[in-house]
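Complex shown without one protein chain; remaining protein chains in place.
Every chain is named by a letter (A, B and C) in the order it is written, and numbering of its residues begins at 1.
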Amino acid sequence: MRYLPLTDADRGEMLARVGAATIDDLFVDVPEHARFDGPIPNLPLHASEMAVERHMGRLSRQNLSAGDAPFFLGCGAYRHHVPASVDHIIQRGEFLTAYTPYQPEIAQGTLQMMFEFQTQVARLLGCDLANASMYDGSTACWEAITMARRVTRRAKAILSSGLHPHYVSVANTMAKFTGDVLETGLPELTAEPDTASLIDRIDDDTSCVVVQYPDILGRVSDLSELAAACHAKKALLVAVVTEPVALGALKAPGEMGADIVVGEGQALGVGLQFGGPYCGLFACSEKLVRQMPGRLTGETVDAEGKRGFVLTLSTREQHIRREKATSNICTSSVLCALAMSVHMTLLGEKGLRQLAARNHARACQTADRLAKVPGVEVVNDSFFNEFTVKLSKEARPVVRDLADKGVLAGVSLGRLWPDAEALANGLVIAVTETVTDEDIEALTSGLEEALA
Amino acid sequence: MRYLPLTDADRGEMLARVGAATIDDLFVDVPEHARFDGPIPNLPLHASEMAVERHMGRLSRQNLSAGDAPFFLGCGAYRHHVPASVDHIIQRGEFLTAYTPYQPEIAQGTLQMMFEFQTQVARLLGCDLANASMYDGSTACWEAITMARRVTRRAKAILSSGLHPHYVSVANTMAKFTGDVLETGLPELTAEPDTASLIDRIDDDTSCVVVQYPDILGRVSDLSELAAACHAKKALLVAVVTEPVALGALKAPGEMGADIVVGEGQALGVGLQFGGPYCGLFACSEKLVRQMPGRLTGETVDAEGKRGFVLTLSTREQHIRREKATSNICTSSVLCALAMSVHMTLLGEKGLRQLAARNHARACQTADRLAKVPGVEVVNDSFFNEFTVKLSKEARPVVRDLADKGVLAGVSLGRLWPDAEALANGLVIAVTETVTDEDIEALTSGLEEALA
Amino acid sequence: LEEPLIFERGSVDVTGVDIEDAPKVASRLGGLERNRDIGLPGLSEPETVRHYTRLSRQNYAIDLGLFPLGSCTMKHNPRLNERVARMPGFADVHPLQPVDTVQGAFAVVDELADWLLKLTNMTSIAMSPKAGAHGELCGVLCIKSALEKRGDTERKIVLVPESAHGTNPATAAFAGFKVENIPATPEGRVDLEALKARLGPDVAGVMITNPNTCGLFERDMKAISDAVHDAGGYVYCDGANFNAIVGRVRPGDLGIDAMHINLHKTFSTPHGGGGPGSGPVVLSEALAPFAPLPFVTRQADGSLHLVEEETVGEDHPDSFGRMTAFHGQMGMFTRALTYILSHGADGLRQVAEDSVLNANYILRSLEDVLEAPFGPSGPCMHEAIFSDAGLAEGFSTLDIAKALIDEGFHPMTMYFPLVVHGAMLIEPTETESKGSLDQFIGALRSVAGRAKAGDETLKSAPHFAPRRRLDETQAARKPMLVWKDPVQAEAAE
Partner (left out) sequence: LEEPLIFERGSVDVTGVDIEDAPKVASRLGGLERNRDIGLPGLSEPETVRHYTRLSRQNYAIDLGLFPLGSCTMKHNPRLNERVARMPGFADVHPLQPVDTVQGAFAVVDELADWLLKLTNMTSIAMSPKAGAHGELCGVLCIKSALEKRGDTERKIVLVPESAHGTNPATAAFAGFKVENIPATPEGRVDLEALKARLGPDVAGVMITNPNTCGLFERDMKAISDAVHDAGGYVYCDGANFNAIVGRVRPGDLGIDAMHINLHKTFSTPHGGGGPGSGPVVLSEALAPFAPLPFVTRQADGSLHLVEEETVGEDHPDSFGRMTAFHGQMGMFTRALTYILSHGADGLRQVAEDSVLNANYILRSLEDVLEAPFGPSGPCMHEAIFSDAGLAEGFSTLDIAKALIDEGFHPMTMYFPLVVHGAMLIEPTETESKGSLDQFIGALRSVAGRAKAGDETLKSAPHFAPRRRLDETQAARKPMLVWKDPVQAEAAE
């Protein structure tokens, strides 16, 4: 029991102080029928660190890790190189094992970091301000939709067909219960995103349009016109960014008029981790701040006039407002936000732009290489580090075949939309700085073989 | 240049302040012929973290790591499970990136830890006191011999044939230059160590007897009589411990009368690391303290009377005494000492005894299992977690064969004494808590096959 | 030395990473190149490490001392958990990899799920909720789905005790319910008779925390469950305080229908300054069909199968849908499972016992100097509650909390639950030694004594923290939520 400091002697002394004869006396309020004499049955007993490490190591080795294969998956989670110092910093006990900074006098480390994070995210997304993180991109996206409803007092949201289908699913699930009305649709395998169609559909009942940038197929398009169209109808434009590295090369949604920009910060510093924990981003314009969900850190002064930081505007939150809160969110993703913030600090604008440039150039090279493979058609005209190809056969079995050969070829659209036959031949390929020339060759020859 | 904070603008400003036109002006004292215009030729330029990590990872994977094979090597370096918290603690920046605690007011963390380490080591080895670590066991052993010379003013040391041959080599090398006289010899593949023979050889010229416990073949014997024999001739008994875990089960050399006990602390907390850095241990009786080499931490008080710790008795050391110092040692092995100290703290006496008991019992089981293999004869009657077997053929090729099959079978005596034919069939097998039943089976069947 | 902000120290021209040059290609960014400055300062690696190391030292943390935040279960975070979570097979796998290539990941999900079900004696589990409040939402949506499925759409009310966490009413409201309070008895438990009286055809269910936030076990839990079920409603249990009973009492034996489990409380995954969390929800047979996507099932051949949108139609037609992208907090699952395997069924039972013993030790060691409103109600569970009754005029719980900072401790939870005036809710957890508790008790006794004696220095505490009391009013009145260059900010005005 290496984590338990009490000795039996301690327990005896303490029971005496408490006035209990046995530990069972402290559980008197548990009804008889719910008590056990010993450990709960059918479960193993405690194990040594070595034994546990061995067991978990065995499970770990049953997975094909991305570093052991040519790797091209994206669609909302991206593999980038994370500097070793990021992990060092997030393992500092003072960050790792602190709680929410409810006592600001002894939590300035977390609070200042959150303030820096908010500023970095706001600048990256091109917005006035940002909160200190949400669970992940998909839940942040839903929070944006409900915020738009609160702001506009309208219940209809139009979701782009280029929005990540998991994000759409989350919103659909929630809307079923809240009564929000969502318009959604399937994407088409064309070079152009559905921006024009979105513009057509905005009406006086529309609370917001939700558009992903770059979208699920990797396509990018200018959001300015869409923003103007929204604003003309007093609706909000919500932009979703799942690959923040893109914003080292591409105009930010906020710059193009998006009112709320949400996103997934995982690509910067957090790592793949099989999907979680990730880092939801939430930014908006200053005038909307009091409708924002999630934690906010603000600058203030202490009793001696020194600058300091505190959680603020908590009158929006559940622990104060209870059933009238802007969201039921309590936990955020601060440790992941720290990782992201450290990575952004290491990169700086210079490094982020270099990283983005390399991602884009490598993706272009890969697209050009694959375009020459018989049976592969590149769908995109525009993209950042991710693009879609249409294969001459169904993509999902091709991906599985290549995985058997040790190549993780990308995400088949059939995995994301199992019922959409029109998408079945689509394959989304992400190319980050971690991809080598040998990796590209392995993908190319793998596809050549599979499509022959 | 991710580790270099100066920008070109900074450099320009700073050169101006310094009054130099170019950086070359600061290197004017370097003679012309020794200057280059650019980087030193025939060497690669800087590389990204990702590229370096990939390259080093490739080299790392060219080694068969102990965790990937049934593993039975010892002979001065032991594989034990190191709790994850040990590594966490030694990576705290305040420990990892501090210098020698020359300014005690801002180094109490290191100093208190060293004081605790000294106490733990002294108790473990059964001595009055210990220093704050040496380079490793082999150099600590030589330092003990020279210390015995200083104490006794005699130049002849008798080294047991059971002493690790690398330790003997180190001493022989040094003695060539210092004029110390060393008596050494080859061990025999018998159940008894050479204690009796050592006793016979002590004379009035003897500064010390150096004996390893357990010895290189894993044998243990009572040192009390040997200590008495040394003391009768006013010589010192130096005991060498290369497997400190043994002292959780075996009487400590200090308890049996050894005057100086040196050792290798690697087994506790440090890990294999292909031989270094390790943690030299050095303990002795109180009356010898002023002849001790290496750093010592002592308790004192600060100007307000609060307890504190400082480096002390530095009048023994080179930075004060220069050519009259007790040793030329400057650097020690504090970070490894920290790892060892943390591991000892986690274990405590209870854990250490459990660990030792398990090691011993598993070694006994393995010895019994191997004794049944045709062509294998167990040499030892007594041992801790390491014992020697005599094979029916030369051991060195057997070890290599088994390595080809993925079993790291132990250390052949032919590796340690390449010229000693009498030892060529000897194989030293260490069994720690990390060895599983499957590992023992793999070794057994491997030997069965090799000796068939 | 004060630590400046990265915006004051860094420069957009500095970077702490080296990146290979991009090969020259024609850009395909759709003409959307980001030409304007982003404004992200960079620092070299040495400066970065130093900046964050210095910042970290302004934090208090469980690694530094007792962190007795009631209802937050700040226990030791084992370092083995961190090592395991970083194994490449867990840390470096993509959530959309072919299922065959991530069988080990699903095995973790499956093994953890199995433990949680057995520890709670429930039927089914939803693993994907991202945190406790998300888990609450999951449970409440299951209830709503069940009601809809049986056509019972008139049940709009969810009953919640006044002492509940704020997330409970917020969640119920988020799911479209109306919230009504359940009264408590003077001894700090749900008033069963009052509850029974309120039940009826408009009540969807109750949300009850057990052990409750007054630190007491809801002795009548089974009777409450039976009454709610009889009235056609469902019972949600807030599992935030599961640590007090883990391995010792199975909530499923008390008739509940859904309960979330905070892996970052009971199962030691790191809090990290406010998250990530993870909130799997165990479900009764009645609610199991409605569990959200995705989930893992074990096939006859032992392989693990992922149920997502694709197959849900046939196998699980009543699932209410997806709550998050991907599979949930995998990084927390590996840590929690590592912790659970380390403790085993016997160790977890000991966790509950020691956490309850530690809390009672604190309760009984302080009740002579601080008013313990439920002290007479019998033993507490894993947290002890005190009120501000008896402090000198003008002295508050806040003063006590801030004075504790000067004694070297993190304060307890303040002003929660709302049912106790000036509440101080103290949860030591099982990973505190007796020595540590004695130090804390000594400090709190001294502070309480000073507060009763009217020692004015308390009111300006803390004196020895990195900051004195911070002006929260100013922060809220004129929010400064991002850094603005003072030169530019001035120019703008």
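Operating definition for what follows: a contact is a pair of C-beta atoms (placed from the backbone, for glycine too) under 8 Å apart; a residue touches a chain by one contact, two chains touch by 3 or more.
Just so it is clear, the structure is predicted and the values come from calculations on it, not from any experiment.
Contacts of the undrawn chain with the visible chains, over the full complex, involve A, B, C. Annotation for chain C: contacts to the undisplayed chain at residues 1, 9, 18, 44-47, 49-50, 53-54, 57, 63-65, 75-76, 78-79, 342, 408, 431-433, 435-436, 439. If you put the missing chain back, the residues of chain A touching it would be 1-5, 7, 9, 46-49, 51, 83-85, 87-88, 93.
Here is the rule we use: only the chains that are shown with their structure count from here on.
With every chain reduced to the mean of its CA atoms, the largest distance from chain A is reached by B. Sorting all chain pairs by how many C-beta pairs they have in contact places A-C at the top. Multi-chain contact residues of chain B (touching two or more other chains): 2, 48-49, 83-84, 88, 93.
In chain C, the positions touching at least two other chains are 11, 13-17, 19-20, 43, 45, 49, 53, 78, 80, 82-83.
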